[in-house]
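Omission of a single protein chain aside, the complex is shown with its protein chains in their original locations.
Now for chain A:
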Amino acid sequence: MAVIQAHSIHRYVDTPEGRLTILDDINLTIDAGETLAIVGASGSGKSTLLALLAGLDLPNRGHVSIDGVNLSHLSEEQRAVLRGEQVGFVFQSFLLVHSLTALENVMLPAELAGAEAAEAQAKELLTQVGLADRIHHYPNQLSGGEQQRVAIARAFIGRPQLLFADEPTGNLDRATGKKIEQLLFDLNRAYGTSLIIVTHDQQLAAQCGRTVNIDHGRVQELAKYEA
């Protein structure tokens, strides 16, 4: 069953030198529980596509639906609520709130959504990612790998249907990256989440069920791997 459907989406920006097309007529369907890698060269539009699929931005033409809801018909506020309920994020630069501890960072999405008893759940998740003894540390007191683990725990606290990861291992060394990948896929399986990863890393892409390659704003190739 399709969780996300992109219908002929276009994204462009108008510059003094003329219109710059970033995404050109993209059609994409992602099913529940599926893992998808979006690969492509720098500047090919991977992150833009991720932003549109996650409802962080809207296409100039076409539309994206999550669970059959057309995002273009939603206001900024409604999209925020939808993200809060159904979407989790993991970023290349971790993007933790530097004034909050690991525990508070993990609790944040739940608290923003008004959930009670977020603390117990956050602690459990931090234990799952192996940071039970570092819950009161601030991001700058943690290593890169640890920060990314906090980010993963934060992404899963809302039990999201969709998890978007933008170059999740891009800022990490090979060994740490491997551990993070493992964690991501383990949790993905455990929570039954659809995982959409933007990456340069072919090995990481190979672990996904499907890969799309973006080239000059178009989906050029679809390859199917056995997960």
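In this text, a residue touches a chain if its C-beta (ideal position, glycine included) is under 8 Å from a C-beta of that chain, and two chains touch if they have at least 3 such contacts; residues count from 1.
What we mean here is this: contacts and distances are computed from a predicted model.
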| item | value |
| --- | --- |
| Missing subunit (named according to UniProt) among the choices "Sigma-70 family RNA polymerase sigma factor", "Electron transfer flavoprotein subunit beta", "Heterodisulfide reductase subunit MvhD" or "ABC transporter permease" | "ABC transporter permease" |
| Candidates A:32, A:74 or A:100 - the one touching the absent chain | A:100 |
| Residue ranges of chain A at the interface with the undisplayed chain | 47, 50-51, 56-57, 76-77, 80-85, 87, 89, 91, 93-101, 104, 108-109, 111-114, 138, 140, 144, 154, 158, 166, 171 |
